[in-house]
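Okay, handing you the structure first.
Note that one protein chain of the assembly has been removed; the remaining protein chains are unaltered in position.
So, subunit A:
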Amino acid sequence: MKILVCIKQVPDMESKFKVAAEGTWYDNQDLAWRMNEYDEYAVEQAVRLKEQVGDADLTVLSIGSDKVKETMKKALAMGCDRGAHIADDAAWNKEPFQVAGIIAEYARDKGFDVIFTGMQSQDRGSGQVGVLVAEMLELPSVSTIVDFGYEAGTIIAKRELEGGIKAKVKVQAPAVVTCQLGLNTPRYPTLPNIMKAKKKELLSIPVAELLKVNARMETANMFFPEKKGGGLVLEGEAGELADRLISILKDKTTVLK
């Protein structure tokens, strides 16, 4: 069996963001980078599938500059067998259709049985790539899964809907699934596995070899949302803050008598 999992490196969302000089994306300096949260579930599920079927080869793919290899190494340490790094210093500026195009081009004749992606990235948040990859490869796809099972070529999954309801679905592999938060509990790479990961294949492919589609949209402008809430911001020492909050609650609400 051949499995592909696609991951993205994103900044920690608690970072202090600045808009870059060109005005169309955030400044990538002084940020802490990590694996997109949704992709951690995708990697874990892909590794579990490999463990379940035994005879499987699991590739992790990521598009970006050299620094995304750090995140790929985590996926390798979690249990992926090999890495396909699509080298692209301008990856930040690719829109979902191009990202999907690159992945589909890479995957096209490799015969992957299951392709995992996160349901969306934390920074761009489009939620399109996984489903688009499937469309481009003419594969069926199931998005937003919170449960995944595999039995003799059939994927049995649950999609998460609003209000905590789930839809039970079945689909025949080859297929693409996009992973939602809470799908599983991603493992922490152990030290021996981190060491082993260093010896695994991590091949870089120039993006120009795989990018065959044009962008269909562009960011005109990136900006900070207008602060609407006239909320009060309290800063200071904890004890003093507590007193101030209590007096506000007494003043503005009926909950403290």
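By definition in this document, a contact is a pair of C-beta atoms (placed from the backbone, for glycine too) under 8 Å apart; a residue touches a chain by one contact, two chains touch by 3 or more; residues count from 1.
The working rule: contacts and distances are computed from a predicted model.
Engineer: Missing chain, UniProt name, options "ABC transport system permease protein", "Ubiquinol-cytochrome c reductase iron-sulfur subunit", "Electron transfer flavoprotein alpha subunit apoprotein" or "Aliphatic sulfonates import ATP-binding protein SsuB 1": which is it?
Structural biologist: Not shown, but named in UniProt as "Electron transfer flavoprotein alpha subunit apoprotein".
Engineer: Of the residues listed, A:A152, A:L191, A:A208 or A:L232, which one is in contact with the missing chain?
Structural biologist: A:L232
Engineer: Of the residues listed, A:I103, A:L132 or A:C179, which one is in contact with the missing chain?
Structural biologist: Only one of A:I103, A:L132 or A:C179 touches the chain omitted from view, namely A:L132.
Engineer: Extract the touching residues of subunit A with respect to the undisplayed chain.
Structural biologist: These residues touch the chain not displayed: 11, 13-14, 16-17, 19, 24, 26, 95-97, 122-128, 131-132, 135-136, 140-144, 158-172, 175, 181-182, 185, 215-225, 227-229, 231-235, 238-239, 241-243, 245-246, 248-249, 252-256.
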